[in-house]
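The complex appears here without one of its protein chains, the remainder shown in place.
And then chain A:
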């Protein structure tokens, strides 16, 4: 892997366990786009990563023709808008403004409510963990309600909110064990939706083995000095 970014084409800086990076991988795969994958060690951040994302110093970063885009949901919209497909047929976001606003709302909720609560399920104990458990489960129940009887959040087609949430699927086992959640019983429609999404090649290729993720979590706990 060279440290020079190609002048043309796509490069994704990410890390195998990063759910946000997984979003971008799914999106690129869905659009049939070729890209170089530059795996990052987040415990020892590369000069390239720090140069391309100086403010947040995080993955994922997508580089397109030498220009970088940060923040996974922003990257998703960039990909969607740059490669809309014939008549916008392969778009993640629907055409109708109201439906788009709703998709954005739920994706934003996932970022606001699932990310930190999920992390706190394994990073904290006692009262903090109990609060995280409550917020996590309530938010997923809300999302399950939003999904309803639809095959995907996007309706008949796999879309923006589906990508925004399914990236967490490999972490569900970790959350389940850490928080004693029993997600399979509590969120049957959502778990069925996960399986449906995993039938898509874009998703199955991007999602890491949940057991690998669990072991990784244990390593992180040690690294952060968490009991």
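As a working rule, a residue touches a chain if its C-beta (ideal position, glycine included) is under 8 Å from a C-beta of that chain, and two chains touch if they have at least 3 such contacts; residues count from 1.
One rule holds in what follows: contacts and distances are computed from a predicted model.
Engineer: What is the missing chain called in its UniProt entry, if the choices are "Histidine-containing phosphotransfer protein", "Response regulatory domain-containing protein", "Glutathione S-transferase" or "AP-3 complex subunit sigma-1"?
Structural biologist: For the chain not displayed, UniProt's protein name is "Glutathione S-transferase".
Engineer: In the whole complex, not just what's shown, which of A:14, A:40, A:77 or A:178 touches the removed chain?
Structural biologist: Final answer for the missing-chain contact: A:77.
Engineer: Determine which one of A:31, A:45, A:100 or A:200 touches the chain that has been left out.
Structural biologist: Of all options in A:31, A:45, A:100 or A:200, contact with the hidden chain holds for A:100.
Engineer: Quickly run down the residues of chain A that touch the omitted chain.
Structural biologist: Per the touch rule, chain A residues meeting the hidden chain are 55-56, 64, 67, 69-71, 74-75, 77-78, 81-82, 97-98, 100-101, 104-105, 108-109, 142.
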